[in-house]
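Supplied in structure tokens, the structure appears directly below.
Complex shown without one protein chain; remaining protein chains in place.
== chain A ==
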Amino acid sequence: MTGNITYDAVVEATFNIIKEAETILPEDVVKALETAKENESSDVARSQIEAILKNIEIAGNNTIPLCQDTGILIFYVEIGRELNIDFDIKGAILEATRTATQQVPLRPNAVDPITRSNSSDNTGEGLPDIKYDFVVGNQLKITVAPKGAGSENMSTLKMMNPTELGSIEDLIVETVLNAGGRPCPPVIVGVGIGGSFDKAARLAKSSLLRDVDDMNDDEKKILARINSLGIGPMGLGGDTTALAVHVGKSYCHTASLPVAINIQCWANRHASVILGGEE
């Protein structure tokens, strides 16, 4: 059964979440920024967070993108295993991406990696990046997370030695330190530990979808250490270098310890939609 899940319904729903993600920041991120503003002791730092909050308000009120770097689009698609999707779901997501590029609008960011020629519609071989998963039930959930390059470029992946377990925290903190003001702090730090070369990176990226405040004691400890560096909003000094550290874990080979760190700027954009679910 597919109920009302049709090609056209997926195009429309996907377009809507792209527009939502690009123009409205999730409430938990906005709250974390407001708290950070109150806690900042430096005037310059407060002025930076004030500008960010003002920007969020303008973008939301006028339905325009929060940032000119509307990113590349990362999709997470969860398909209920009771569903029988008999249409081209990837084609629907591509069509929504092209329409959104024209109508939201989005900056055309997708280029050939070698010739650097721009496709003008945010699609191209391998883009947008769509990850599929099968889940229990009869619903289709689509999440979009636009990812800008400023923060993405500051990310790290290291195949560590299993006996180096004690230096994982140093690697995380040093990655944020080396990035400095470049990834638009306050950042959200997504970490993937274990899995494989690529699985660690995927875990780091999907960890960014968690609620900002959803942190365990280990994550809070790393966050406190990052914030003690004093890099501050935009690297201009201050108490808030990061809003959150989120670690995802996976079993890995006994001889391996892959660790990936994916940096996300303050504009932690993402939105989801659920289709179907009725009897």
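Here is the rule we use: a contact is a pair of C-beta atoms (placed from the backbone, for glycine too) under 8 Å apart; a residue touches a chain by one contact, two chains touch by 3 or more; residues count from 1.
Following the convention adopted for this analysis, contacts and distances are computed from a predicted model.
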Identity of the absent chain, which is to be given by its UniProt protein name, from "Fe-S cluster assembly protein SufB", "FumA C-terminus/TtdB family hydratase beta subunit", "Tryptophan synthase alpha chain" or "ABC transporter ATP-binding protein": "FumA C-terminus/TtdB family hydratase beta subunit"
Of A:Asn118, A:Ser196, A:Ser250 or A:Ser272, the residue in touch with the unshown chain: A:Asn118
Touch with the omitted chain, as defined above, among A:Val11, A:Val189 or A:Cys265: A:Cys265
Residue of A:Met215, A:Leu236 or A:Val273 touching the missing chain in the full complex: A:Leu236
Residues from chain A at the interface with the omitted partner, ascending: 44, 47-48, 51-52, 54-55, 58-59, 62, 64-70, 105-109, 111, 116, 118, 120, 148-150, 153, 170, 173-174, 177, 180-184, 225, 228-237, 265-267
